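All protein chains but one are shown in place.
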Amino acid sequence: MSTESSVIQLTAKDYASDQDIRWCPGCGDYSILQQVKKVLATVGAKRENTVFVSGIGCSSRFPYYMSTYGFHSIHGRAPAVATGVKVANPALDVWVATGDGDGLSIGGNHFLHTIRRNVNLKILLFNNRIYGLTKGQYSPTSPLGKKTKSTPDGSVDYPLHPISVAIGAEATFVARSIDVNVKHLEHVLERAAKHKGTAFVEIYQNCNIFNDMAFEYATSKETKDDTTVFLEHGKPLIFGKDKKKGIRLHGMNPEIVELGGDIKEDDLLFHDEKQVEPSLAYLLSRMHFPEFPEPMGVFRAVERPTYEDMLMGQVDAAVRAKGPGKLEDLYDDGETWVVN
Amino acid sequence: MSTESSVIQLTAKDYASDQDIRWCPGCGDYSILQQVKKVLATVGAKRENTVFVSGIGCSSRFPYYMSTYGFHSIHGRAPAVATGVKVANPALDVWVATGDGDGLSIGGNHFLHTIRRNVNLKILLFNNRIYGLTKGQYSPTSPLGKKTKSTPDGSVDYPLHPISVAIGAEATFVARSIDVNVKHLEHVLERAAKHKGTAFVEIYQNCNIFNDMAFEYATSKETKDDTTVFLEHGKPLIFGKDKKKGIRLHGMNPEIVELGGDIKEDDLLFHDEKQVEPSLAYLLSRMHFPEFPEPMGVFRAVERPTYEDMLMGQVDAAVRAKGPGKLEDLYDDGETWVVN
Amino acid sequence: MVVSIEPPVTKTKPTPVVEREEITVRFAGDSGDGMQLVGTQMTNTSAMFGNDVSTFPDFPAEIRAPAGTLAGVSGYQLNFGARKLRTAGDTVNALIAMNPAALKTNVEDLEQGGILVINDDAFNPTNLQKAGYKENPLENGSLERYQLFRIPMEKLTAEACKDTGLTARNIARCKNFYSLGLVYWLYGKSLEPTERWLQDKFGKKADVLSANLKALRAGYYFGETTDMFSVRYLVPAAKIAPGRYRKVTGNEALAMGLITAARLANKPLFYGSYPITPASDILHELSRHKNFDVRTFQAEDEIAAITSVIGASFAGALAVTGTSGPGVALKQEAIALAIMTELPLVIVNVQRGGPSTGLPTKTEQADLHQAIWGRNGEAPCCVLAASTPADCFHMAMEAFRIAVQYMTPVFLLSDGYLANGAEPWLIPDPSKLDKFVVKHPTTHNDTDHFLPYKRNPDLVREWAIPGTPGLEHRVGGLEKRDITGDVCYEPDNHDHMIRLRRQKIDNIAKTVPPLEIYGNTNGGELLVLGWGSTYGPITSAVERCRSKGLDVSSAHLRYLDPMPQNSGEILKKFRRVLIPEMNLGQLRAHIRATFLIDAIGMNKVQGKPFTINEIETQIGSLLHQQNGRKS
Partner (left out) sequence: MVVSIEPPVTKTKPTPVVEREEITVRFAGDSGDGMQLVGTQMTNTSAMFGNDVSTFPDFPAEIRAPAGTLAGVSGYQLNFGARKLRTAGDTVNALIAMNPAALKTNVEDLEQGGILVINDDAFNPTNLQKAGYKENPLENGSLERYQLFRIPMEKLTAEACKDTGLTARNIARCKNFYSLGLVYWLYGKSLEPTERWLQDKFGKKADVLSANLKALRAGYYFGETTDMFSVRYLVPAAKIAPGRYRKVTGNEALAMGLITAARLANKPLFYGSYPITPASDILHELSRHKNFDVRTFQAEDEIAAITSVIGASFAGALAVTGTSGPGVALKQEAIALAIMTELPLVIVNVQRGGPSTGLPTKTEQADLHQAIWGRNGEAPCCVLAASTPADCFHMAMEAFRIAVQYMTPVFLLSDGYLANGAEPWLIPDPSKLDKFVVKHPTTHNDTDHFLPYKRNPDLVREWAIPGTPGLEHRVGGLEKRDITGDVCYEPDNHDHMIRLRRQKIDNIAKTVPPLEIYGNTNGGELLVLGWGSTYGPITSAVERCRSKGLDVSSAHLRYLDPMPQNSGEILKKFRRVLIPEMNLGQLRAHIRATFLIDAIGMNKVQGKPFTINEIETQIGSLLHQQNGRKS
C-alpha cells in the first residue's frame, strides 16, 4: 500500500467522486461504499495511487463513486484487468469490486487463478445471492430450490460457497462480513487493506429489490446472535445471545455445544487464522445456516510472496545479471554474418 | 449407467476405434486409455450409449481412440459440452477426458460449475503438470519455480491442486491415481464409473517428452512406498515399505508417525470417504510430496441428487401438473381477443 | 365486489369528439410509478376494441435509480390506429408525465400542440431539483408549444380512495390508474377490460382492488366533469384479418416459435443461456414451459451456454442459445466448432447498443458483421433477422428448419426494439402449421459402416445421435476428411472442405422465399432496402411517399446469409438503393461487396428506432435531388 503520510489527511468523503449514485434506495451497496471510503482514510491511501477495478453488475458500478482511478470493465474479468494494472505498476493499490455473478459465475476462472497466484489485490465480493442488474435471475450462490425469474420451479443448482472456493485455491487472506454490520465490515476491510497478497472478502449484501431479506437470519436482532459467530484469532468460537454456545471439534466435524456443565471454553475450537495449511479455514467455511452459525471475520491470513514481487524479482535479477537490456545485444543474439 | 447385460459381453479391445494412436511412444496416456477400456468392459457399458467428450490437448485426443460416440471439442469446454449431452439425453454415460491445462487453466470455470451442479459425468484429468500439445509451457499444476519454455527463470505461479479445487466446489466423488499403477487406476476408474454424480479423477500422467519424471517420486520402486499412501474407506492411513508409518491428526494438521512403540493403528487417521462434510477430504488433498505421502484412491464418495435428475424431475412434474404441453394453450396465454 | 364513486356532474355540453386515424400516447414516470402497467392496460383495451396497436417501452438502465431522478424515468409508448401500424409512432400526441424528471426526458418527443398531462402534485422543489430544473417549467412559459393540463393527481386519487382503508402511501400508488382513467376518457376507451383485469389480479385484496378501481374511475370521471379538455379523440377500429389475437413482444414470440418447432418435431428443446439484457426474457419465458419438455440451462457464462447447446445438439435435442452482442462475442469460437462438426443449432442475438457494454437497454442493429464475418477462419453460417415482434415467431421456426435441414448453426438476429416492443398476433392454428420432420439415421450408410460426413446432394450430412447402435462416430474441431469425418491435414481436402462448407450455406438459398418488392415490382427510381426492425418505419414511410405519388419501393431482407436468390436481380431493377440502418452501414457493406451496387447509407445510431418521418424525409430529398439533377 501507498500509505506514506501525505501533508493533508484525507477523510472518507474525500474519496467520493462527483457522480450521482444510482443504486436502488436501500441497497446494501451503499454501506459497503461508505466503509471502504472510511478504511481508505484510515490507512491513509492516496487517491492517485489507488485503483478500483470492477466487472459488470450493480456492485460493479462501484468505481464510478470513488474519486480514485477506476475501471468499470466487462463482466467477470475484473481480477484479470486488476492483475494487469498491478503487474504494470506494483506501486499501486488495486481493489476489485465484484458480485456473486460477476465474480463466481462468468468470472469464476479469473477468481481462482488470481487467488492462487497471490497477486496483491483486494477482492470484495458483494454477495447478494442474485443477479441484480439483470433483474433477478438466480446466481451461483443462490440456495437450491430458489425461485427466481429464470427458475420458476426453483433452482436445481447446488450453490457455490465463495469462501470454500477461495480456500480451494489456497487464498492467503479470506474473510467475511455483512453490509449492515458497519463496524465489523470496516474492521475486516481494514485487515484486507493491510494484507500483502490477494485478500478476498465476501460481503453479505442485501438486494432489497430482487432478493430482499436473503440474509435476514444473520442481521435481524432476534436471530443474529445465534446464526453468526465472530472469529477472533487465538480465541474460542463462542456465540449466542448470552455467549453460552460454542463450537467444538468432533473429529473433523464441528458441533454446537452449550457452555457450562462439563464443557469449558478450553474444549472449544480455537481460531487460528495463521495456520499454514488452510484446512481449518476450509472447515469453518463449511459452517452454514441453519445447521451452524456462520463465521464472520478473518478465516485465514498468512503471508507468502506475491506474484508481482516474484515477477519483478526476476526482472531485477535479470538486470543485475545481464545489465539493463541493450538493443544491440538483443539483435546480435545467435549467429550473425557480415556482407561487405 | 447403461449396463443392462447385452447379449454379447464386450472386452476391452471392443472399445478401441480404428484410428492410429498418435501419442508419443512412452506417453502415460496409453495406460489410461487401456484401463478405461477395461473398465467399460467390466461395467458392461454399451458402446452406443457411451460418449467421450474432450477439449484440446494431447489427452483430449482420447475420444478418437474409442469406438463409442465421441466429441473432441474446443479448449477447456468439455465439461460444458458434456453437460449438454447429458441433459439432452440423461440415459447416456458421459465421460470427459481433459488435461491440467484444458481442465484447470482455460477450463477452470466449467470444471468448477459442473462439479458443483453434480451433473452425472466422469471427469478424468490427465495431470502431467505441463502443456503437452503446445510443446512444453508450464501449467496451473506445475510447481513453483518450474523452468519451462515460457518460464526460463522458473514459474512464479503457485500451483493449483486439482483435488483441493474440486473439493472447494464440493465434489461428490474425488479420487486420484497414477498412470503406471494400472491395477489401482483400473480400480479407481471403476469406482468412478459406478458413481452417480460428477466423479472427478485426477490421474498423474507422465509426459515423457516435456516433463519426464515429474512423478518419479511416486512411481519409482525406491521411493513410492514412502511418497504415497493408499486410501481405503474405514481404514487407517498407513504407508511405507514395511507399512510402519502412519498419518495421525494433530488438531487440524496431519503428521507422520512411526507405528510401534506408543503409537497404535487406532491412533491414526481413519479414512472415511462418506463423510457428509468434505473437510476431511480437503485436509487429505493438502498432503503433498515431499512433506507428506500423497494420498491415492478415493478421497470422497457421497450421494446427492444429480443436476439432470432434478431438472428432468421438474419437467416430469410440470407434465404431471399441466399435462404434456399443447401449443393451443401456449398461444392462448394471457389476454386474447377476437376480430370478426 | 362493489365499488362506488360519485357519479359525475354532467357538463354543460358534452365534449366534442374528433376522429383520428392513429394516436400515440406515452406514459412516463418514475420506475416505481407503474407506467409499464398502465401502458399495457391501455394497449390491451385498444386492441380488444379493434385498433391495431404497436408499443415500445423505454426502461431506465438502472434498476431503480433514486426516485425522482432523470436516471429513474420509465416510459411506455403506445400507438393505436384505425389502420395497419408498423411502429410505436414517430411523435407523441399525448404525454402523461408523472413527475418533473419524466417531463424533462420525454417532452421533446411531444408534437407541437400536443396534449401534456401533468401530475401537478409532483412538481415540488425537491423533485424539480432532482430533475435539474432551475425553475418550475409549468410556470415559466417554457411549455407554451403544448396544451398543458395540470392535474393534482395525487390529491384527487387520495380523495377518491379515502374510504378504502388503505394507507396514504398505498393510495398514492394508485395514481397511475387515475391517469389511465383520464386517458381512457380522452380517447373514448371502455374501462371494462381494465376493471376485469384488476378484479383478476387483486380479487383477494379487497382494499387494493377497490382503491385502484376508484382511482381509475375517478380519473375517467374527471374528464367527464371538467371543462379542461376541448375535444376528445376517437380512433375507429382497424380493418384486421378476422381471428383470435393476442399481443406479443418479440421475445415472447421468439420463445413460442422455438417451443413450436420442438413440439412439431417432437423433440426436447434445450435452451442454454446466460442472462443478458435484452435477451433474458427468452430464458424466463422458456423456463415457464417445462411441460413442453423444455430444458433450460442457466450456464455459468456464454461459453458454457453455447458449448452445452453444441453437446445437446450432438445428443439429438433441438438446441438453441440466446444472448446479446457481447455474449455472441464470447460464443464465436464455439460457433465455429458447430460449423466444423456440422451440427444444427440456433443462436439468437437480441441486439443492443454497442460497442462493449455500450447502451445495454437500448436498441441497435450493429451486430450484422459480427454474425456474418466475425469468426476466425472461413466459418460460414446462416444468418436470419426478424422484422417485427410477431415475425420473431415465424423466424424462430425458420431458424430451426434451416439448422436441421442443412446441419448448420443459424443466427437469428432480433433487437431491443423487437424484443420489448409489442404488436397484435393472429394466433395460429397449430394443426395448420407446416410439418417439421427431423430424421436421425438408424442404419449404416455404407457397406457395414457409418460415414458421418457422407452427404446428400445439398451437401448435408446425416444427424446420427448417441444411443443409436452401430452409428458410433467421433466429431471435433480439427479439419475433417470429407465423407469419413476422420481428422485430415491434407491440403486438397482442406481446400475442398472450406469450399464445401461455404457451398452448403449457399445452398440454403434454394429454400429461401424470394425477396419481394413492396411497390413497383418492375423497378424504378428508388428502392429502400431494410433488414431487421427497420421494417416498420421503412414500410410506412414508403407507403406514405407512394401515396404522395413518389416513385419509391421497398424490400426487406429477412435472410442475410445467404440472401434470397433473386436479391441481386431485384436491386438492379432500381436506379438507386437506400439502406436505412441503426449502425454505420453494415448491410450496405454486405450489399456493396456482394453486388457492387453503390447503395446509399442512412445511418442512425442513437439507441432508438428510425421514425417514419425521418425515412420519409430522406426519400423525399433523394427523389427531389434526383429530379433536380434530371431537369
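Observations
Residue numbering begins at 1 within each chain, and the chains themselves are lettered A, B and C in the order written.
We adopt the following convention: contacts are C-beta pairs under 8 Å (C-beta built on N, C-alpha and C of every residue); 3 or more make two chains touch, one makes a residue touch a chain.
Every value quoted in this text rests on a predicted model; they were computed, and no experiment measured them.
The hidden chain, counted over the whole complex, makes contact with A, B, C. Although one chain is not drawn, the whole complex shows that of C:20, C:494 or C:573 it is C:494 that touches it.
Checked against the hidden chain, the listed residues B:17, B:42, B:134 or B:336 yield one contact partner: B:134.
For the options C:106, C:370 or C:388, the residue in contact with the chain missing from this view is C:370. In the complete complex, the hidden chain is touched by one of C:394, C:504, C:556 or C:604, namely C:604.
The hidden chain makes contact, of the residues C:478, C:509 or C:600, with C:478. One chain of the complex is left out; on subunit B, the residues touching it are 20-25, 56, 58, 74-76, 105-106, 108, 131-135, 137-138, 140, 149-153, 157, 209-210. The missing chain lies against subunit C, touching residues 61, 324-326, 328-330, 332-333, 336-337, 339-340, 351, 353-362, 364, 366-367, 369-370, 372-379, 476-479, 489, 491-492, 494-495, 498-499, 501-502, 583-584, 589-590, 592-594, 596, 598, 604-608. For subunit A, the residues touching the chain absent from view are 17, 19, 46-51, 53, 56, 63-64, 66-74, 77, 80-89, 91-92, 109-110, 112-113, 311-312, 314-315, 317-319, 321-328, 330-340.
Heads up, the rule we're going with is that only the chains that are shown with their structure count from here on.
Distance between Cα centroids is largest for the pairing of subunit C with B.
One inter-chain figure worth recording: subunit A and subunit C are separated by 40 Å, centre to centre, where each centre is the mean of the chain's CA atoms.
Put simply, the C-alpha centre of subunit A and that of subunit B have 29 angstrom between them.
Distance between subunit B and subunit C, defined via averaged C-alpha coordinates, is recorded as 45 Å. In subunit B, the residues that touch at least two other chains are 109, 112-113, 311, 314, 317-318.
Shared contact sites, meaning residues of subunit C that touch two or more other chains, fall at 290, 300-301.
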